[in-house]
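Below you will find the structure I want to go over with you.
All protein chains but one are shown at their positions in the complex.
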Amino acid sequence: MDYFLTEEQKMIQELAEQIAREKIRPVRAELDQNDEFPWEILKVLAQSDLYGLYIPEAYGGMGGGILENCLAVEQLARACVGVATSFAASGLGAYPLLLFGSEDQKQRYLPDIASGKRLAAFALTEPGAGSDVSGVKTTAVRNGDHYLLNGTKQWITNGGEAEIYTVLALTDRAKGPRGASFFVVEKGDPGFAFGKKEKKLGIRASATRELLFQDCRIPADRLISREGMGFIIAMKTFDKSRPGIGALGVGLAQGAMELAIEYARTREQFGKPIINFQAVQHKLANMAIKTEAARALVYAIARYMDSEPPDVSKYAAMAKVFPADVAMEVTIEAVQVLGGYGYMQDYPVEKMMRDAKILQIYEGTNEIQRNIIGQELNKEYGRKKETFF
Amino acid sequence: MHIAVCIKQVPDAKNVRIDPETHTLVRQGVESIVNPFDLFAVEAALKLKDTVGARITVLTMGPPQADEALREALSRGVDEAVLLSDRAFAGSDTWATATTLAGAIRKLGEVDLVLCGKQAIDGDTAQVGPEVATLLDLPYATFVKKIELLDERHLKVMRQTDEGVELWKLPLPALVTVIKELGEPRLPSLRHKMRAKKTEIPVWGIADLGLEPTMVGLAGSFTQVVRVFSPPRRSDRILLQGTVEEQAEQLYRYLKEAKVPGL
Partner (left out) sequence: MKVLIDRKKCTLCGICVDVCPFAAIAVGETTIEVSDDCTLCGMCVDTCEFRALTLPEVGTGPAADLATYRGLWVFAEWREGVVHRVSHELLSTGRRLADKLGVSLAAVLLGYQLNEDAIRELIAHGADTVYVVDHPELAHFRDDAYAKVVVELVREKRPEILLAGATAIGRSFIPRVAASLGTGLTADCTELDVNEEGLLLQTRPAFGGNVMATIICPNQRPQMATVRPKVMKPLRRPDHQGETVPVTVPDACLASRIEVLEVVPEKDQTAKLTEADAIVSGGRGLQKPENFVLIEELAQLLRAAVGASRGAVEEGWIAPSHQVGQTGRTVSPALYMAVGIAGAIQHLVGMQSSNVIVAVNKDPMAPIFEVATYGVVADLFEFIPAFVRRIKQERGDSG
């Protein structure tokens, strides 16, 4: 369907699709089998100028918005969500700097992230702090001209591969949620180490590791914005990044659906291609409806967010929740359509089904997203002077 | 360093096929692509630009729509493009093509290196590169898979021969034709793609190149096609029937009769 994209937006789609087709698709099974981080592909993405789509030109980016980023991520996800996640997660890591960093910090970090020279990563989750972010225990203690960080971050995407980490730590435990702050920690900072690489159900090409801070010493100018801004920075970052997760879902659903349709058209049973049977047609129809709805939702919300409205949390959550659920449903159905072949590792759909699950979990579980939406609806309708009815 | 790269827009040969019943050529919306070998030439130029810095101009001789091929090259980082297009160029054989390209390279002026792909997949002759070099009196090397700038005026190239490889040293200016072992062509980058879209590509005709009508196109060609026909089908085709053992037996006998080497 034509979404009336601009010339430049179409170019982004074309380029990302070309990379997905020529560079990602041929190696995705191997990357998945070997838990291999896709450095070669990330280099190609860097050379293609796709890293800095959402970063302003002043910092070496392309000056686009969330929609531009979603367009690229969607195409990459059609081939492999593991690779697309590695790419998108760098954006997640960059947002705290982009939104709240000082001019000096922006100049120091954003150009390298925009050019793909250095990968970024976002570190919030801890063993005791998943959905409940107030469970964060990592501390950052000020000591003259530096901070000392102590604690552990868990399940950090791009952990170990990225060089720039935006990390949430408590600077004042007594203040509760208002006592957290964001810092930039770089690979190589003393006292900063990585745990083992996790073995996952899906997105195996993406590297997931623990971050270990043991008296990790960083200069005081690594603090982003002010002490106490931590959770606000995190929430604003998630608002910006959630449509990207939605785009991953849309791309994944699209890829799975395409495989299912191709298969149904060529697989013959009972004397004809199975696409001629209503049961199969209805499955494919549902996949198509859901995928298009997810896409339309993500694009609309991304466009809306690029107009910089004041309050977007409800929509950001929607942009993540729906496509993630769609991706799970569509990939499961795709395996079903391919039947026995769908179950075999020789065919890409079983991997797609495994990859889909994480979309409902990371970046805020779908349950938390629904909490957010519910709470926002409550607030919204509480403010209205009168309702329609 | 100024590098000129000659490219050609060709029909995608895999879509051009013979209808099995009528034995005539079937055109099914034959797509035009940049000759694959020429993409390696563009990559070779870009590699040199990365390492020693260079200005790259890409040229092609073709109909007006050949500018798509030029934009493809621009989208990968080539600096400038020129389209050589004129009705007078139609019907060119390799000699007339080489004459036209050489004329354009002369007009560009101060070209240190000319790069071409080994051959075009529609003509397959591999003649244009060497002929351009001869017309411009440039030393040249063919079937090159690695290029290194030794100093400002010398190039070291690695050529593929039937027996192995050879390393040659050539003075600049020179011409080199490249093969695919040179390296995977890079993908376009967004910035370059956008620039390519906006670039105005100059079109040079026969007058711009200072050539006479008798030197180009059909009039300037030495060779001419007198007949095009489908290759005669093998009339002696035999499909072997029976069990695998029977087929093996039959094949053995046939090959023995045909006195093929090895049996």
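We call the chains A and B, going by the order they appear; numbering starts again at 1 in every chain.
The rule is simple: a contact is a pair of C-beta atoms (placed from the backbone, for glycine too) under 8 Å apart; a residue touches a chain by one contact, two chains touch by 3 or more.
None of these values were measured; they are calculated from a predicted model.
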Going by the whole complex, the chain not shown touches B
Identify the residues of chain B touching the omitted chain, counting contacts across the whole complex.
11, 13-14, 16-18, 20, 22, 24-25, 27, 30, 36, 87, 90-91, 93-95, 98, 121-131, 133-135, 139-143, 156, 160-171, 180, 214, 217-231, 233-234, 236-240, 244-245, 247-249, 251-252, 254-255, 258, 260-263
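Keep in mind that, in the parts below, only the chains that are shown with their structure count from here on.
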Which stretch or stretches of chain A touch chain B in the complex?
7-8, 11-12, 14-15, 18-19, 22-23, 44, 47-50, 53, 62
Which residues of chain B touch chain A in the complex?
186-194, 197
